[in-house]
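Take a look at the structure below.
Note that one protein chain is taken out, while the other chains of the complex remain in position.
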Amino acid sequence: MIFETIKSEGIAQKSYFIGSDGEAAIIDPRRDIDVYLEIAKRNNLQIKFVFETHRNEDYTIGSVELQQIVGAQIYHGSSLDFTYGKPVYDGDRFKLGRLELNILKTPGHTNESITITLKDYDTPNGFYLAFTGDALFAGETGRIDIYGESEKKKNAAQLYDSIFNKILPLGDQVIICPAHGAGSVCGAEIKEQELTTIGHEKNTNELLSYSQEEFIKYKISEKLYIPPYFQKMEELNREGPNFLGRIPELKMLKVEEFKRLMDDGAQVIDTREPSSFGGAHIPKTISIWSRGLPAFAGWMLNYHDPIIIIDEEGHSIDQISRYLIRLGYDNIYGYLGGGFSTWYMNAEPINKLELWSVHELYEKYDDPAIFLLDVREMKEWEEGHIKGSIPIYLGHLKDHLDEIPQDKKIIIYCDAGNKSTIAASVLHKNGYKDVVTVLGSIKAWKKAGYPIVRP
Amino acid sequence: MIFETIKSEGIAQKSYFIGSDGEAAIIDPRRDIDVYLEIAKRNNLQIKFVFETHRNEDYTIGSVELQQIVGAQIYHGSSLDFTYGKPVYDGDRFKLGRLELNILKTPGHTNESITITLKDYDTPNGFYLAFTGDALFAGETGRIDIYGESEKKKNAAQLYDSIFNKILPLGDQVIICPAHGAGSVCGAEIKEQELTTIGHEKNTNELLSYSQEEFIKYKISEKLYIPPYFQKMEELNREGPNFLGRIPELKMLKVEEFKRLMDDGAQVIDTREPSSFGGAHIPKTISIWSRGLPAFAGWMLNYHDPIIIIDEEGHSIDQISRYLIRLGYDNIYGYLGGGFSTWYMNAEPINKLELWSVHELYEKYDDPAIFLLDVREMKEWEEGHIKGSIPIYLGHLKDHLDEIPQDKKIIIYCDAGNKSTIAASVLHKNGYKDVVTVLGSIKAWKKAGYPIVRP
Amino acid sequence: MIFETIKSEGIAQKSYFIGSDGEAAIIDPRRDIDVYLEIAKRNNLQIKFVFETHRNEDYTIGSVELQQIVGAQIYHGSSLDFTYGKPVYDGDRFKLGRLELNILKTPGHTNESITITLKDYDTPNGFYLAFTGDALFAGETGRIDIYGESEKKKNAAQLYDSIFNKILPLGDQVIICPAHGAGSVCGAEIKEQELTTIGHEKNTNELLSYSQEEFIKYKISEKLYIPPYFQKMEELNREGPNFLGRIPELKMLKVEEFKRLMDDGAQVIDTREPSSFGGAHIPKTISIWSRGLPAFAGWMLNYHDPIIIIDEEGHSIDQISRYLIRLGYDNIYGYLGGGFSTWYMNAEPINKLELWSVHELYEKYDDPAIFLLDVREMKEWEEGHIKGSIPIYLGHLKDHLDEIPQDKKIIIYCDAGNKSTIAASVLHKNGYKDVVTVLGSIKAWKKAGYPIVRP
Partner (left out) sequence: MIFETIKSEGIAQKSYFIGSDGEAAIIDPRRDIDVYLEIAKRNNLQIKFVFETHRNEDYTIGSVELQQIVGAQIYHGSSLDFTYGKPVYDGDRFKLGRLELNILKTPGHTNESITITLKDYDTPNGFYLAFTGDALFAGETGRIDIYGESEKKKNAAQLYDSIFNKILPLGDQVIICPAHGAGSVCGAEIKEQELTTIGHEKNTNELLSYSQEEFIKYKISEKLYIPPYFQKMEELNREGPNFLGRIPELKMLKVEEFKRLMDDGAQVIDTREPSSFGGAHIPKTISIWSRGLPAFAGWMLNYHDPIIIIDEEGHSIDQISRYLIRLGYDNIYGYLGGGFSTWYMNAEPINKLELWSVHELYEKYDDPAIFLLDVREMKEWEEGHIKGSIPIYLGHLKDHLDEIPQDKKIIIYCDAGNKSTIAASVLHKNGYKDVVTVLGSIKAWKKAGYPIVRP
């Protein structure tokens, strides 16, 4: 038996490769599928099946790539009208070498959600793996807010039923393989464990000790943000994303071409770290540090204007391309050849962003001349913030600029200093001149022992 | 949390890399440690601890390499007088980032065997991982014959106690991470599952349903071979193997140098596939197909004469070096540059080995002029063999040559045709001229529907 | 300045990557272009130009891939009606960063052949590199027989003019970068030097000391084979090969599917070494050892029936795919999963090929019961062969089967034993039963000191 977990960092997405006796199946593949092809070849396996636990909202599924390139058959839950692949129903069984995969209908997160259980013909007495999709995570359960406020109660009840009456009865011994790990926006607070079991969840996941009523109430009260790109992902994953065939090759741009494209409305992202962006950057560019792209590109970028990348030296472009095509950004176009230094070598104008340590903030945070902005999620702000800070979530910033004064120094913090740098670049682009990002933000603030307040 | 399983193919050994919050521990590292260094660097981890679940018998432990190169602290069970590292005792706890590792004394396979359990401070209510070493495997339990016949009963009783009173009580939810997978000689019939749990083992591992008496009786009756190199491994792993620092660079040999070394007593292994060895080979060389080296080098090679490799083109040498240093063969020396074809291009004499399909065997297997030799394990022969075959285990062949007639055609089979090719090369080297290997052997014989008999 | 030579082994093709100041050009790219993209990215270069020194006959050009993927502009000589790219004329100049490329019309090998010379603005006093295509090689000159017998004289005269009046006058100091190295079929006896200069060629290349008359006479008398696939290459390279986008992913085939395809007329190639093929192989398959594919696939395979690969373990498939798409074989389809051993494990019938050492041949070569077949080029046979051998060039074997008796033992030799194994597989497929390949062939025969005769 071959079993490999493939993690896509940033969105904390997990896909699974299962192989046995010359045959393989992939659960929830990502769009850059070379990793699966490589495992298959190394182990002499034919990729027969792709299973999608549900129509994912946070990334573009790689099923179409696998279908086109190796002829895999795609399966998804029957309760959504997919325009590709085939539906599967509760109780369907698939033979994969000496393994058997069984389909359990487990709606709640979405209507078509399924759990796939695995049994081995050599130890046939019970399942031992369950691919639970977005139903049950390590320490967490799936979101029930995807269809909007009006459906939350119904979905919460369905999720309760799926977890308590379908998944947990599989037995304590079953290892849970969910679609996401810690850091994903698909669950409120997924734990960091790489592996867990139904028994361990029952021992440690508080939600599993709730009554049906408590569970539904809790889930309805959960407040999570829905990034705007989710809608695009849902659409693409229902209809099947464009076939790529290969990771797009970004065009190396010289300064003149870069400037022309920027003038014509290209979306320019500076993927360097906050301290680099602070030191110097190209005016009017949006900062999203590279590892933050999977989580924040979807809040900041549209799907039509060409996307152009700035990085430190022009050498991290391939990874960045992967991040973006996983989110369906087929409008990626090029990168500044040689990275940021090419810009200033060419005598182009630069901009700077003031960076503060938490110690500088501590000296000035109650100064009335500043506007202290907390761009973390409202829930985080509620759990503890710096006195006087105003909470506006990063993702909503563009729509709340009227709440931010033009005549004050704007000091922005988040959890660590990365997201506040995104926010600062958004403010810069919208004409704010005197903006500061706090390096280390709340993490360092707490570490320094400075005071935290609650509403 | 970082969790990676590192498998050493051939000996089916599993080591584990655990990381959390900047710190890492490795369980049972192999001797070529680059894989661990690479994971540590990729995840910004400091390798603090090495744990050895027991003094391994089937490979050379990499603890000394890690101690020398990254300063890791080595720990092993207290019931053996190791000349390096530090002892740990039942109940000892180690903090690793946000994880806690606990030591359970679980003797039986060896006296100093320990199980290491893992708990996460974020989900502290119970363990969820257990590194069981050679105590409990997927579908199997550890060997109790390492100290010889006289100790088997005592060891079986200890193992029963370790499994039933120490490991199983950890709970059904615990994921088991043993030191070996399917194919290892450290357990009779380890199953192929990559992952299992205590609950799943209780459901499917028949041995766990035995009473203490039944268990001890069964374990005592188990018949397993002890490869001769085990003794060397035990010695090296108790005293700490030589520090290597790097995978040895094998010398590229030209034909003249190769011949001189061979004349002077070098051990020459032909690592090509059976069909290549059958087609043509260098007289008096031993065939061990490359992926068979981890399992069979230890039966065929000594630790003093220089080892020389022949492969297809000279390009698989690095992997072969790894296989051999994992077994402590620091006497590896060189390889024939360009591989086997260099030999015949130089007009050197070649030898051939007759290869039969199972269909050819079926036509002639009851011919009195042949001697049909089954070199599989006695247990396999007992479970079903070709009528008329004489069982002599491959590993014992050299000591049983007097049972093999010089005046008959010797037809050798095993499970697939690889081990019988090793056997054929041993017979050739010992003067047998008319030797045949059966490609596909029992596997193909059964597939063809030919008859199997039992004693 | 970036300068890299990219060699495609087997066809001994050389392409060149030149970069300067953010811009790059590629001379004669091969079809799997990832190597060029990687160099461009590593050095922050934009691939602007592709130059084709001529419409190549021995491989499929990668220009279309580069045009589609990075938008490079393609240029070729003006004297052929290409259906893609743009024509260049004698004296055209291209600026590439701080370099200047100049076009010289150098017909003879083909009408549209050009030489590209390079000058550096930092040392502008004269050229120092010349990309001579198939006009001038290390120790050799280009073929003039591509257009058939009737054009040879005209072409030889043109080539003389191109070399003596265009290239040599560039000066002794110019480094020559030809389109092929030693082993190519595009020149009779290209030397092994990696680098040479006009001056060194004038010192050592005998052809350059000839008068015009001598040169033309010599070139006309040259006897070279034209592989049948050349015609396909000429066609593809004139019209532009299909756009691939990626190396095709070969399908992993299980035995049943493999057999079905073989029955339906698939072309099955066994890419293992001669000794493996000799030991055992699948009946009716064609042997072409893997590194021999670039040179011999074009003689053995058609462009319509699906191509299926057998290798040692299923792990060399990617390299083999590259070899075949470089020759335009877009009909590659799949490979036997697990390699050859999968076949016999499944109890399928095997065939063998008798292998002789040169010593066995020496004992029997004048036995009247054998038919001794030399499958090297006629020129090689003429320069020295084994007494009694009949020369039939490997590439022409299929059309000369009537010259090979069915009732004799056919002993085949070539230069080393690889090509004779191809020949043996062709005879097997055509019903010959008693066929022998000589390992080491002429190379080992000479090494052993056995007699060579001349016609």
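Read from first to last, the chains carry the letters A, B and C; within each, the first residue is number 1.
Heads up, the rule we're going with is that contacts are C-beta pairs under 8 Å (C-beta built on N, C-alpha and C of every residue); 3 or more make two chains touch, one makes a residue touch a chain.
Only a predicted model underlies this, so the values are computations on that prediction, with no experimental measurement involved.
Which of A:Gly62, A:Pro227, A:Gly278 or A:Gly395 touches the hidden chain is settled by the complete complex: it is A:Gly278.
From the options B:Ala12, B:Ile26 or B:Ala40, the residue with contact to the unseen chain in the full assembly is B:Ala40.
Remark: the omitted chain is touched by one listed residue; of B:Lys223, B:Lys254, B:Lys284 or B:His400 this is B:Lys254. Checked against the hidden chain, the listed residues A:Arg42, A:Lys217, A:Arg260 or A:Lys352 yield one contact partner: A:Lys352. Of the listed residues B:Pro87, B:Gly126, B:Gly337 or B:Gly384, the one in contact with the hidden chain in the full complex is B:Gly337.
Mapped onto subunit C, contacts with the missing chain fall at residues 1-3, 98, 120, 122-126, 128-129, 138-139, 171-175, 191-205.
Interface with the hidden chain, as seen from subunit B, comprises residues 22, 37, 40-42, 44-46, 69-71, 245-246, 249, 251-254, 313-315, 317-318, 337-338.
Summarising the interface, subunit A meets the missing chain with residues 272-281, 312-313, 340-341, 344-347, 349-350, 352-353, 355, 357-359, 416-417, 439-440, 443-445, 447-448.
Here is the rule we go by: only the chains that are shown with their structure count from here on.
Between subunit B and subunit C, the centres computed from C-alpha atoms are 44 Å apart.
Taking each chain's centre as the mean of its C-alpha atoms, subunit A lies 42 Å from subunit B. Among the residues of subunit C, those in touch with two or more other chains are 313.
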